[in-house]
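A single protein chain has been removed from this complex, and every other one stays in its place.
All chains are identified by letter, namely A, B and C, in their written order; residue positions are counted from 1 within each chain.
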Amino acid sequence: MQTLITLDPAKPPEAQDGLVHNRWHPAIPMVATVQPGEAFVVHCLEWTGGQISNDDNAADIRDADLTRCHYLSGPIGIKGAQPGDLLVVDILDVGPWSANPWGFTGIFARENGGGLLTDFFPEARKACWDFQGIYASSRHIPGVRLAGMVHPGLMGCLPSEALLAEWNRREAALVATAPDRVPPLAHVPCAKTALLGRMPPQQAREAAREAARTIPPREHGGNCDIKNLTRGSRVYFPVYVPEAGLSVGDLHFSQGDGEITFCGAIEMGGWIALRVDLIKDGMALYDLTQPIFQTSPVEPRYDSHLVFEGISVDEQGRQFYLDAHVAYRRACMQAISYLKRFGYSGAQAYAILGAAPVEGRISSLVDVPNACATLWLPKGIFDFDITPATQGPIVQLMESDLASCS
Amino acid sequence: MQTLITLDPAKPPEAQDGLVHNRWHPAIPMVATVQPGEAFVVHCLEWTGGQISNDDNAADIRDADLTRCHYLSGPIGIKGAQPGDLLVVDILDVGPWSANPWGFTGIFARENGGGLLTDFFPEARKACWDFQGIYASSRHIPGVRLAGMVHPGLMGCLPSEALLAEWNRREAALVATAPDRVPPLAHVPCAKTALLGRMPPQQAREAAREAARTIPPREHGGNCDIKNLTRGSRVYFPVYVPEAGLSVGDLHFSQGDGEITFCGAIEMGGWIALRVDLIKDGMALYDLTQPIFQTSPVEPRYDSHLVFEGISVDEQGRQFYLDAHVAYRRACMQAISYLKRFGYSGAQAYAILGAAPVEGRISSLVDVPNACATLWLPKGIFDFDITPATQGPIVQLMESDLASCS
Amino acid sequence: MQTLITLDPAKPPEAQDGLVHNRWHPAIPMVATVQPGEAFVVHCLEWTGGQISNDDNAADIRDADLTRCHYLSGPIGIKGAQPGDLLVVDILDVGPWSANPWGFTGIFARENGGGLLTDFFPEARKACWDFQGIYASSRHIPGVRLAGMVHPGLMGCLPSEALLAEWNRREAALVATAPDRVPPLAHVPCAKTALLGRMPPQQAREAAREAARTIPPREHGGNCDIKNLTRGSRVYFPVYVPEAGLSVGDLHFSQGDGEITFCGAIEMGGWIALRVDLIKDGMALYDLTQPIFQTSPVEPRYDSHLVFEGISVDEQGRQFYLDAHVAYRRACMQAISYLKRFGYSGAQAYAILGAAPVEGRISSLVDVPNACATLWLPKGIFDFDITPATQGPIVQLMESDLASCS
Partner (left out) sequence: MQTLITLDPAKPPEAQDGLVHNRWHPAIPMVATVQPGEAFVVHCLEWTGGQISNDDNAADIRDADLTRCHYLSGPIGIKGAQPGDLLVVDILDVGPWSANPWGFTGIFARENGGGLLTDFFPEARKACWDFQGIYASSRHIPGVRLAGMVHPGLMGCLPSEALLAEWNRREAALVATAPDRVPPLAHVPCAKTALLGRMPPQQAREAAREAARTIPPREHGGNCDIKNLTRGSRVYFPVYVPEAGLSVGDLHFSQGDGEITFCGAIEMGGWIALRVDLIKDGMALYDLTQPIFQTSPVEPRYDSHLVFEGISVDEQGRQFYLDAHVAYRRACMQAISYLKRFGYSGAQAYAILGAAPVEGRISSLVDVPNACATLWLPKGIFDFDITPATQGPIVQLMESDLASCS
C-alpha cells in the first residue's frame, strides 16, 4: 500500500511541504489524487502539531495555542467525485508512530478552552500514556490498562463555498449572543495562524479570513470525535466540491464518548490506512446530509460495565428541560465521585472518563422535564474490581497523579 | 419463587386492592415486606392501566389520560433498609402476560405530551406488536423482527419528604418560565387522578396535592427508561425512607435509547422477578446520589450497526451550544429520512427508532459549538439489507402503515 | 400462542396420554398437526421422566434406568412436509416449569453409562441447581452463578424406515466389536422399556424391537446436546417421512460443550415455544444431510475466558493420532486440576465443566500426530477471580460438595 502523504514528525507543521492544513476552505488545493477503489496510507501529525511533550509538567497544555489546531493531512482528491456523491471511506488500519509510541490526555484550563467539567477542574493537567501494542497505560494514572479503540478524531471533505458561508453565519450569530464569554461559545475564523496547505500565499491571505476553524463537527463530519470510527469501520461522507477533498487528522489511541476533558482522548501522531470509493449521487439516493457509518467487527470488547445515571438537574438543583448535556455531565460527576472512593484524584478520574472507551448514552429524552443520560464504565480496564460490595470500596494506593503546571 | 404482588390485568387499576399507585409520596404504605436476599415476582399493569387496545385505531393514544400514568406496583418494604443505604436489585427475569403476549408503541399527539419529534409528527399514531417468545413483530411495521431487551421503564424507591419537596420546587420553577406551553415543560402534581395505594382516604386527599408525578426520571431512578435494565442486570438504588419502598412498573418489551416517540417503547403489562439486598450506608461509602447499575450478560446483541450522526444545528440552521438534545434529534431525523428511502412512512421509521434496540450515544460534547450525537441502528432487525450500496436503496413494498385515528 | 402438547409433570411418562415417546421409529403416530408458519408451545418432561429428586443423595443417579430415556414430546406433524424438505424450526423461547424451577447435573457411575472422565470419576454424584430467573446456582457447588443458555438437548424429525435400518446396522456392528464392554459402545434397541406414543399396542410390540434408542445424535439431529440451540436460534432439519414428525425433549437450563459428565447439563422439565416452516426440497437445494442452524442474538455472553489446552497424548503418555476426543479430555483434566487449587473437589470441578457454558474447541486437527483441543472457561460465572496471579490461587472455603450415594 503506497504512502500517499509522508510527513516528518520531527518537523513543525509549516515545514511539511504544504501537506497539512488547519482550516476548512473549498479552495485548498488537493495534495494528491487517487482513483476510487484505491487504498493508501496517510501520515498525521498529533493535533497540536507538536506543542505537547512527554513529561511531567502540564504547562504545555496550559499554554497550547488552540488557534493552530487541528493539523490535518490532505486534502486528497478522488477522481470522478462530484458534489452530491457519497465518498465511501474504509478505515483499514490506524496506529501511532512506531518509533515513539506515546500519547497524552489534557485537561484544558478554563481560559484555554476548558472542557465539560471546567467549572470543577479549571486548571491545566496532563497525563502521558505509553502504548504497548494494543494496550495503553499511564504513569500518571495507576491501575488502568486499556485496549485502544484507535481512530481519527477528525475526518471529512472540503466544504463548498455556500456551506462555508453558512458555517460562518450561524457560528458568528451564536458568538454574538455572548461575545465576551470565556471560553467563547464558538471559534470564529482567525487569520493569523491559518495554514491553508498549498494555497498560493496571496489567495491564502484572503481565504484565511473566512476559512473555518476545525474545532466543531459539522455537516461534513469534521471533528466528530466518534471513537467508533476505528479500524474496520466504513464511513459515508457527503461530497461538496469536485474531487471531494478528503482530509484527516487528530488521531486518538482511545477516547471516551463525549471526550469530556476536551483534549480527553489519548492524542497521538501516526498513520492511517484508507480505501476510498464512491456512491454516485448518494446524498439524494439515501437522503443524507450528514455522514453515516458502518461499525467495525474489531472494536475492543469490554462487555461488563458499571453504569452511572444522570438527569438534567444541575449541581445547584436547577431544573433543565430535557437537557442531555446537563444529564451527561451529572452522570460523569457521579462516576468521578465514585472513582475517588477507590483512591483516584478527581483529575485522574476525569482523565479516565475522557480517555478510556466509556460509552455515553442518551437513555431517555422525552420524560419531561428530565433527560436521563448514562455513562458506561468498562470494568475490565481496571487492575482491581470496581463493583460495589457490602464492605465498601477497597482503597488503592495511588502513587502518582496527573501532571500539573510546575 | 413467590408472587409478592398479584394483579388482575382484566380489572382497572382502582380495583387492584391498593397494590398499585400512580404518584410518588413518602407516606404510601408498603403493600408487602421482604427480607434482604429474598427473590419474588411482581405483577405490573401496562403503564396506562389499560387505556390502549390491540386494534387499528390510534384514537386511544390520542385520548389517553396521561395524568393517570404510570401505574406502579408496590411499594415493597425491605426489612432493615434505612435512608443512606443502597438497595441492590437483581432483575432476574421479566416478561409479558403469557395469555396475551402483545404490546404497543404510541406516537403521542402534540396536545397530549408529544415526543421528541412532535414538530414533525404532531398526530397520534399507534403500532401494535405481537410477541413470539423472544421476538416481536408488528402488523403495522413490515420487515422488522426484533429480539426483546425486556425491561421495566420505571423503578425506584420512595422519596423522603425533603426530596419530594425539592422535586416540586424545581419543577414548578421550570413550569413557571412558560406556564402556557403545550405540551407543558413539566407535570406538576394533579390531585384528581392520583392513586396512592393503601393510603387512608383522608390522608390520601392531602397527599395527592403534593405527590409527585411519575413521568420524569429523578434522583431515585424512577422513569429512567433505560433499556439496559434488562433481565440479568443489577441496580443499586439510593434509599430515602425506612424499609426503602421499592415500586416498579411500565414494562417494555423493547425500546430505543431516548424512547423518542414518548410512548416509544413496546409497552406491555406482565411480571418481573426481582431479588433484593442491601449495602448498608452505601450512598456514603460510594458517594452516590443517583442509581448505578451493572450490565447484564444476556442483552440481545446486534453487533453490526448503521450509525447516523447529528450535530447541534437545528432544522432551520440555528446554531446551538453543545446541545446533545438537538444533536440527537438531528441524528434521528437523518435515520428517518434514510429509512423512508426503503419504503417506510415517516411514522413507521419514527416508531422503529422508538421501539427497536437502537443506541443513542453522546459522541462528542466539547467541540464548541457543536455536540455530536449518534444513533445506532441495528441492521439485524430488518428482513432486508439496509447497507448503502452503489445502486441505491431497494424499495420494499410496505403493505401497511401505523394506525391513525379513524 | 397455543399449547400444542400439554403434560402433567406430576405424572409418569406412561400416563401422559400417549404424548411422549422414548424411541425413534417412522410409524409413531403424530400427536398433533400444525401448518407451516404456526407457533406453539410444547411441554417436555425432564429426560429421565422423573427418576431424579431434588435432594442430597445420588442414589437416584446411580440407579437411573437409562433404557427409559429420553422422554420426548411429539411427534408433531407439519402439513405439507415431504421427505427431502428442510423443516425450519425457530426456537422462540424455552424455560423450566414455573412452579418448581430446579434442575440437576449428574455424574453417572461407570456401570450406568459413565461419562467422559469415568476412569477418574467412576461413582455416581449429583448437584441440584436452583433457578432464579435467568440465573442458576447450586447448593452443591458454592461460588458459581451462571446465566442459562437454555436449550433442548434433543430435537429432530422421525427417521424413515431405511434410515432407521441403517442406524441399527451400523451401531450393532460397532457393539459387535466389543460386546462385553462396560459401558457398552452403543445402545441397541431394547424392547422392554420402549414407549412408542400412540402406536397401537400390537404394532408397538413389533416396532419396539427395532425402534432406535435416543441416546446418540444422528443424521436427523436428535440428541445433539448443542447448547447453542437456545432461544432465538433457527434450526433447519432434514425431513424423512411425510409430515416430518418433529419431536423434542431433554431440556437443559445450561450445558458445557461436550456435556462431559454425560448427564452434565442442568437437566430440567419445562416448556418450549417453537415456530415451524418449510423449505421445499431443501436437502437437495442446499446439499444437506444433517441439520444446520443459525445462531441466536440472545446467547449469554461471557467474553473473558481462561482457556485450557489439551493434546492427544493420554494420561499414561500414550500417543494418539489427531484424536480430538483425547485432546479435549486432557484439556478438561487440566481445568479440573486448576479449579481444585481454588478449593473445589474434583467432582465439583467436573460438574462445573459439564453444566456451565464452557466452550470446547477443536483448535488444530492436522499437526500430526497431535490434535489440540481447548476448553474455554468463562471467568464471569465465579464469585471470585480465577485468573493466575503471582501469589498463587486464593483458596476458597467450599462448605459443601456434590451429593454422593448415602
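The working rule: a contact is a pair of C-beta atoms (placed from the backbone, for glycine too) under 8 Å apart; a residue touches a chain by one contact, two chains touch by 3 or more.
The model shown is predicted, which means the values in this text are computed figures rather than measured ones.
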Out of C:Pro83, C:Pro142 or C:Pro393, the sole contact with the unshown chain comes from C:Pro393
The listed residue (C:Lys79, C:Arg145, C:Arg198 or C:Arg361) that touches the chain absent from the view is C:Arg361
By the document's definition of touch, the residue of C:Pro9, C:Pro217, C:Pro242 or C:Gly343 touching the omitted chain is C:Pro217
The missing chain sits against chain A at residues 1, 39, 90-93, 101, 132-135, 147, 231-232, 273, 275, 296-302, 380
Even though one chain is not shown, chain B touches it at residues 301, 303-304, 380, 385
Hidden partner sits against chain C at residues 86, 88, 113, 115-116, 166, 170-171, 173-174, 183-187, 215-219, 221, 223-228, 236, 257-262, 264, 279-280, 282, 285-295, 297, 303-311, 313, 317-325, 328, 330-331, 334, 337-338, 340-341, 359-374, 376, 387-390, 392-393
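Quick note on the criterion: only the chains that are shown with their structure count from here on.
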Separation of the C-alpha centres, chain B versus chain C, in whole Å, is 39
Taking each chain's centre as the mean of its CA atoms, chain A sits from chain C at a distance in Å of 50
Multi-partner residues in chain A (2 or more other chains touched) are 303-304
